[in-house]
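Missing here: one protein chain of the complex. Every other protein chain is in place.
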Amino acid sequence: MRPVTFTLNGAPRAAFAAEGQNLLDFLRRGVGDLSPKYGCGQGSCGACTVIVDGETRLACLMPAEDAAGRRVETAAGLDPQGRHPLQEAFMEHFAAQCGYCTPGMLMAARALLDRNPRPSRDEVIEAISGNLCRCTGYEPIIAAILSAAEARA
Amino acid sequence: MTVIETLPTLAEAARSGAPFFGGGTIWMRAVNAGEAPPRLVRTADPALRDIQGAGDAVRIGAGVTMAQILARGDLSFLHAPARAIGGPQVRNQATVGGNLFAPHPYGDFAVALIALGARAVLAGQGGARPVEEVVRDRARPPLVAALEVPRPRDARAFGWLKVSRVKPKGVSVLSIAVLAPREGGRLRGVRVAFGAMGPHPMRAAGAERALEGGALDAAAIARAAAQAAEGLDPPTDAIASAWYRRAVAGVHLRRLLEGMA
Amino acid sequence: MKDMTNPGMIAFRKDLFADERDDRLNEVGKPTRRQDILGHVTGRSPFYDDHLFDGLTHLRCVRSPHHAARVRRIDTAEAARIPGVVRILTGADVPRNLNTLLSLLDFGIDDEPVLSTDRVRYRGEPVAAVIAETEAQARAAVKAVRVEWEPLPHVLDVEEAIRPGAPVVLDIYPGNRFVYHGKYDHQKLRYGDVEAAFGHADHIVEGRYQMSPIEQAPIETCGAIAAPEQNGRYVCYTSTQALFFSLGTAAKVLNLPSSRLHFIGGTVGGGFGGKVDSIHEPLAILGAMLTGRPVKYMWDREEEMQVGAPRGAERWYIKDGVMKDGRIVARRFTGFFDSGAYTRLSSYAVIKAAGHLPGPYTIPNVHADVYCVFTNRTPATAMRGFGITGVDFAIEAHMDKVAEVVGMNPVALRILNAYRDGDMKAHRRVAKNCALIECCQVVAEKAGVRLSPELLAMSSRRGGGGERGRLPAHTATDEAGRVEGFAAQGYARRGGPRPVEPPRQAAPGPAPVAASASRAADPRARGAAAPAAAGGGSMPPPAAPPEPPAPAPAPARPGSLRFSSISGFRRR
Partner (left out) sequence: MALHRGRGFAAINYPIGMNLGGDPSQALVHSNPDGKFTVALSAIDLGQGMKSVVRQIAAETLGVPVEDVYVDTADSDTGPHDMGSFASRGTHRMGNAVIRAAQEARSVMLEAAAEELEVDAADLVTDGRGNIHVKGAPSRSITTMAAAQAAQFRQGRTIAGRGIFLVPLSDVDPETGEMSPVTTFAHAAMLVEVEVDDETGEVAVTDMQSAYEVGRALNPRLVEQQLRGGAWMGMSHAAWETTEPCYPARDHGPVDFNTYLMPGPGDLAPHHISVLERPAEDGPFGGKGPGEMCANPVLPAVVNAVYDAVGVRIDELPVTPEKVLRALRAQGGARPRRRL
């Protein structure tokens, strides 16, 4: 076990990480942020997507200790009342069904809009291409992200 | 249970004899599945993430990520193959060095490096070896410090194509990279490489022979397409059968070459 | 090239069937936001794995690398010494180590162990379960369990499995076919006389259709967390799609009254049918019972894909008799559901499919033989459209061939043959509330498919019934596939009758059945009352495994039976 001190959604946090523990397990069980989800542990589904120092990362593929000294953002850090434009757009566009991919999808979308406030449809598709959804057929998610971009512009 | 140990220098990592943990997209998956060896090593050496050289060749540290390459306007010739790796999250993590040893059906970036004639600088040994030789060494992969990648003199001389079933992020049915420099209307130093057409990225000797020394015209393209899969040994997997890969390798090579003509 | 500038419109055709609807409603019909949506977009929706427990342990299974094998020995000594290992479970630890999912509906013989002790029937079948402090330790210990396997012959194709001499998957079904009603090795549907009608048809159109296995692929993998509650109860957080079904299964397998189980779920990360099987709950609870610790049993993605039950493969043969004008006068099906190594829900799907035939069309002569076949493959289970998706693919691909043979527009062919209110269906109930014609018309209009004024004027509400609503004067029946040695009742009871000798099962196939007898159709509706005890997953399990044997099998007399279980019949 080694101590990991980092920033989670703007607040300083510290917890112990086990050898070989990935960031997903560390955030969920070590820190208690349950918003990133386990979908594969293989880097193939995107449900565990978080933002580390401004870049999207698959928490299941990142050693927990690598969070040391870095800024980690998760869906739990958007708006607890759901007032972030992306959250509003996902609700308005019925862009979630089971909701399991939603936190990761929101983080992929957020990273996109942070660097590209007015993305094209193709740029949205590229940005969410690492995040699988089995329910919606993606179209409502694409529509929600495009509409959030418009709302923020 | 695996320990991921960070050593001060690449040389020490090389000496440790333990497998090297690069970006982690391959090793962390194995760690999660309980399939990794007890010890993996890595280094925080910043040189691994350096990109140098504005001249004929660029030296790319083995720890440079696909996202870093995509952020560099001067490396635009590498953007298409870098974008073909994983999804955005994977590209923020996957490294150039790690891609050389990514097992089938991964490793498309190495295909581009092979076609470009890139050489791998090996840690602790000095000197550089052609990437197509290095990628063969699957059992005991050497520790790569950097890649020396010749810039194509003419952007049109380098072509890239990845065929996948899922868009925009999907693993390879196959990938193709072609370097086809022209001198006085004739192709000189043609290099054609395929991904997912063998146990590791490979050069397509038949296609190269068909193109070398001639014009990039319909006849040459047809000859290259006909010989595309010569000497290659495509695998069967969940994505496609060996038969299918062999059947369409020439079609896709022809389409790529037609776009470069 | 596709044009995504308009990725999709939705139109509500309130003009159609308006006279059958009262649209003056306050809340129903409104596009109200989902009750759960705020939880979803804030990451706070509580899925089963979002419940944290101190001292949580992790359960992982030791699995067969063989399609079929005898288990000679399971040596857990080395695994038990791995640091962090809390307990290793084998079949001997399971109070009632044999179950079939639909036994809760009195549907099928118990056939599947929770942890197999003697024999495995598919690659991935579990024979032991390791409980350890961490997932990594559990994985290491699983690798350290030594199993001596004796590989056995296996069979993977449904039609090979039913050939004489094929390796037997389950001894209780020596023909590798589920037994229906204690009588036949398949489910029959007989309506009219297809063979006679083929003789009068202008065209015969035949086809063979195959669906491959498909993974439900919910993004949340299946699993459960169980922990001791106070007062001798166990709480179980689960991803199940059917809370009381899983509770009932756990109660039966663990020999516990349902009152000692507290199941919590309801917020599930996608299911699509793959979370009905109740695989995780019994083992997680058993682990909690034997260790006193919270236990999580969660599939990883590889297990979800290869060990988790898929939508099973189906193979269908269809033969149609068609008139020049496009009327289909006879349709015969032979269908094979690939159930994999155990029954799970496939036996149910076969009856569902049989009841669905011949699709949404009024065809005066229909004949179907549908088989639930056991192979050495991952057991199949439900998935979105269970029992229907595969045969709908077959029917509608076949309709396209028929349209071509008679030279008709494919949409017109559907409308011409579509069922309408008042028509008699092949399962001998009158159709009502039909809307196939209208769906076809709306799509044709949108997509610019030209239909004749006659076809555009047709309606599901007109032209049905009458001659189309009458049962056939004559229905050809037969006793092909008769199986001896099975009791016609009470399958699900342990200690009940077993086949006394290898049952005789005629090899079926797409060829016409050999023996054919006639009998007058019996339009009398049979009593629909079901015994209350058969319904519901919460039925308490029997206190002790041994039960009195059921009465000796009696020859079945059609018409004198009252339905009491889906596979078995009890005398009135």
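Before moving on, here are some points about what is shown:
First chain written, first letter: the chains are A, B and C, and each begins at residue 1.
In the analysis below, contacts are C-beta pairs under 8 Å (C-beta built on N, C-alpha and C of every residue); 3 or more make two chains touch, one makes a residue touch a chain.
As the structure is a prediction and not an experimental result, all values here were calculated from the model.
Of the chains on view, those touched by the hidden chain across the whole complex are A, B, C. The hidden chain makes contact, of the residues C:Glu133, C:Asp202 or C:Glu215, with C:Glu215. Here one chain is not drawn; of C:Phe178, C:Phe198 or C:Phe245, the residue touching it is C:Phe245. Contacts to the hidden chain, counted on chain A, fall at residues 40, 42, 44-45, 94, 97-100, 122, 124-125, 128-129, 132, 134-142. Although one chain is not shown, part of chain B still touches it, namely residues 105, 163, 165-171, 173, 236-241, 243-244, 247-248, 251-252, 255.
Keep in mind that, in the parts below, only the chains that are shown with their structure count from here on.
Chain contact topology: the protein chains form a complete graph, every chain touching every other one. Here the two chains linked by the largest count of contacting C-beta pairs are A-C. Averaged Cα coordinates give chain B a centre that lies 46 Å from the centre of chain C. Each chain gets a centre from the mean of its Cα atoms; for chain A and chain B, those two points are 29 Å apart.
Contact with two or more other chains is made by residues 1, 33 of chain B. Annotation for chain C: residues touching 2 or more other chains are 136, 300, 302. In the complex of the two chains, the chain C residues touching chain B come out as 136-137, 139-140, 143, 300, 302.
Listing the residues of chain A that touch chain C in their complex gives 18, 20, 29, 32, 34-42, 44-45, 47, 74-76, 78-82, 86-87, 90-91, 94, 96-103, 106, 121, 132-135, 139, 142-143. Only residues 1, 33-34 of chain B touch chain C when the two sit together in their complex.
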